[in-house]
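Worksheet: the structure to be examined is printed underneath.
Only one protein chain is missing from this complex, and each of the others stays in its spot.
The chains carry the letters A and B, assigned in the order they are written, with residues numbered from 1 in each.
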Amino acid sequence: MGIISIEHTDRLFWLGRYSERVYTTLRIFSDQYDSMLDLKEEEYKDFCRKQDIPDIYRSAEDFAQRYCFDEKDANSIFSNLNRAYDNAVVMREEIGSVTLSYIQMAVYAMNKAKQSDAPVYELQHVVDNIVAFWGIVDDSIDDEHVRSMIKLGKRVERIDLYARMHMARKELLREAEKLNRRIGRTGLSYNRKSLAHINYLLEEEKVDYKELVDEVENLMQ
Amino acid sequence: MKQLRFHYYMEIRFDIPVHDHHFTLRCLPKEDDSQINEELNYEVRPYCDLCRGTDAFGNEMLYGSCREPHKLFLADVYGIVQTGCGERISETASEYIYRYQTLQTAPGVQIRGFYKELEQDFLRETDAPEQKDVTGMAVFFMHRLNKRFQYRSGITLIDTTAEEAFEKGMGVCQDYAHIFLSLLRLARIPCRYVSGMMTGEGFSHAWVEIRTPEGWIGLDPTNDRIVGDDYIRIAKGRDYKDCLINRGIFKGCVGTAFQEQMIRVEVKEIGEKTDGND
Partner (left out) sequence: MDNRELFKNSDSVNELLARYGVKFGIYKDHVFHEQLFPFDMIPRIIPADEFAYLEKGLKQRVMALNLFIKDIYHEKKIIRDGVVPEEFVFSGSGYLACCDQIMPQKEIYSHISGIDLVQAKDGTWYVLEDNLRIPSGASYPMIARDLCRKCEPQIFRDIHPEDNRNYAKYLRETMDYVNTGGHTVILTPGRYNAAYFEHSYLAEQTGAHLANGHELIVENDHLYFIDYSGKKERVGAVYRRISDDFLDPMTFRENSLIGIPHIFDIYRKGNVAILNAPGNGVADDKGIYYFVPQMIRYYLGEEAILNNAPTYLPYYKNDMKYVLEHFDDLVLKDVAEAGGYGVVFGYKLSKQEKEDFLRMLKEEPRRFIAQEVIDFLDINIMEKGELVPRKADLRAFVLMGKEPVVWKSGLTRFSRNPDSFIVNSSQGGGFKDTWVLSQ
C-alpha cells in the first residue's frame, strides 16, 4: 500500500487513543466498582474530579451504570468505545477485517454487559477483545506506519490518563520511555519542545501532574 | 467579414480571504466555420495551474484551482476575432439534445398559451410558402416575443426560468433567450443558447441559434434581429447553465464569503472586409 492520507493517519492515532482509554478506564472502573460495593459511596466523586468529568451522577450506583454504559453521556466508557469503533470501521482496508473484528466484538460485549446484572464479569470480555486487538495489530499489520500510528495513540493516551490519575512517578517514567521510543518511528511531525518538557517534568521528584496533562495534550498539535 | 478587437475583463472581490477556489471559465471565443481568433491572450489571477479543455458542447474552458487564500480573482481576455467568415454547416454537434426542454426552459401554462397563439397567427398571417420554413417561423416568433416582452434589468435573477420571466413580462437578454428557446422547442425546432459579446454593448450578451438545413443561424430576440458579424460567440449549450462564463466553488472562513463581481466588455470594429476581396 504505502500511501496514507492525513485523515487516515489521524483516525489511526485516535483509534489507538480511544482503545487505550476504554482499556484503562475499564480497569480502574472495575476496581472502583469493587470498593463501592461495601464502603465509600463518595469515592466516585474523586474519580470524576481527577478525570475532568463533570459529576452529573445521583449516586454511586447511578455513576456505575451511566459512567460505564450511557451512550448519551459523551464521557462514558461506552461512548469512548463507540469512538474507537467509529475510527476503526473506516480503516478496514488499512488494518484488515480481522483486526477490525476485535473492536466490533468489544462493542457487542459492551452491549451484553449493559444488559447484565453482573457487569464487571461481562466487561472482562470487552477488555479481552481490546487486548486481542492490540495483539493482532502487532501481528498482522504489515505497514509500519499504520501500526505505529495506533501504538503512538495508545502511548499518548496512557500517559495522559496516568497523569490525570496522579499515578506514581515510576509508572509514568515507564510510559514516557515507551512514548519516546515510539514517537520517532512514526515519521510524523510532533511538538519536540513538548516532548522535552514532558521528560523534564518527570525528572522532578514531585511531578506537576497538571502541567504534565497540558503538555501531553500539546504533543501532537 | 469583420475584424473585431475585444476585451473581456472580470473580477471578483471577496470581503474575506477564500481558499480552495475551483473555477471553470467559459470566456474564450470559440473558433468555428465563421469565426476565427486572429489573436488571443488570456490571464487569470491569482497564479495557479491553469488548464484548457473543451466541453461536450464544444466550448473552450479555462479551469484550475487556487488553493491559497485570496481576496481577488480576475480573468482578463483580449484579442482580435474575425467574424462572418462563412456558412456554419460543418458543425456536426448532435442536435438531438437541443430539441428538449431543460429545467430553465420548460414551458408552463403561460408560455404554452402564448405558443398556441403564435402558431395559429403564423399559419394565418404568413402566406408565402418560402416563409413557412423553420427560419421563417423562428423569425416570426422572435418578432412577437420582442413585442410582448419588455427589457428591464433587476427584475429577474440568473436562475429565473422562462415561465417565471414570461409571467413577469420583463427581464434581460438571458430571459428573452430562455423564453424563445422554450417556444422553439415546443415547435420541435432544435435550438441552443449562446453567450457572447457584441459591438457597442458594455456587457456580455445572450441570444439563440436555431438549426436549419443551411446550418446554425443566430437570432437575437432582445434586439429583434438576425445575428450578424458584429457578434462574437463564446459559449453555447441547452440553456444559460451550460454557458456559465464563470462557474466556481470555494471555501471561506465563516459561512459564505460576500462577493462582488465586476465585468467589463469592450468590442470594437477595427476593419471590414468584403468577401473575395482579401
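Assume a contact is a pair of C-beta atoms (placed from the backbone, for glycine too) under 8 Å apart; a residue touches a chain by one contact, two chains touch by 3 or more.
All values reported here derive from a predicted model rather than from experimental measurement.
Q: Given the contact rule set out at the top, which of the displayed chains would the hidden chain touch in the full complex?
A: A, B
Q: Looking beyond the chains shown, say which of A:I28, A:C48 or A:V89 touches the absent one.
A: A:V89
Q: Which one touches the absent chain: A:I28, A:C48 or A:M105?
A: Answer from the full complex: A:M105 touches the omitted chain.
Q: Among the options A:S5, A:Q115 or A:Q221, which residue touches the chain absent from this view?
A: In the complete complex, the chain left out is touched by residue A:S5.
Q: In the full complex, which residues of chain A touch the absent chain?
A: Its contact residues with the unshown chain are 1, 3-9, 86, 89-90, 92-93, 96-97, 100-101, 104-105, 108, 187-188.
Q: Considering the entire assembly, which residues of chain B contact the chain that has been omitted?
A: Against the left-out chain, chain B lists 22, 24, 49, 51, 53, 55-57, 61, 63-65, 93-94, 96-97, 99-100, 238, 242, 247, 249.
Convention: only the chains that are shown with their structure count from here on.
Q: Taking each chain's centre as the mean of its CA atoms, how far is chain A from chain B in angstrom?
A: So the centroids are 61 Å from each other.
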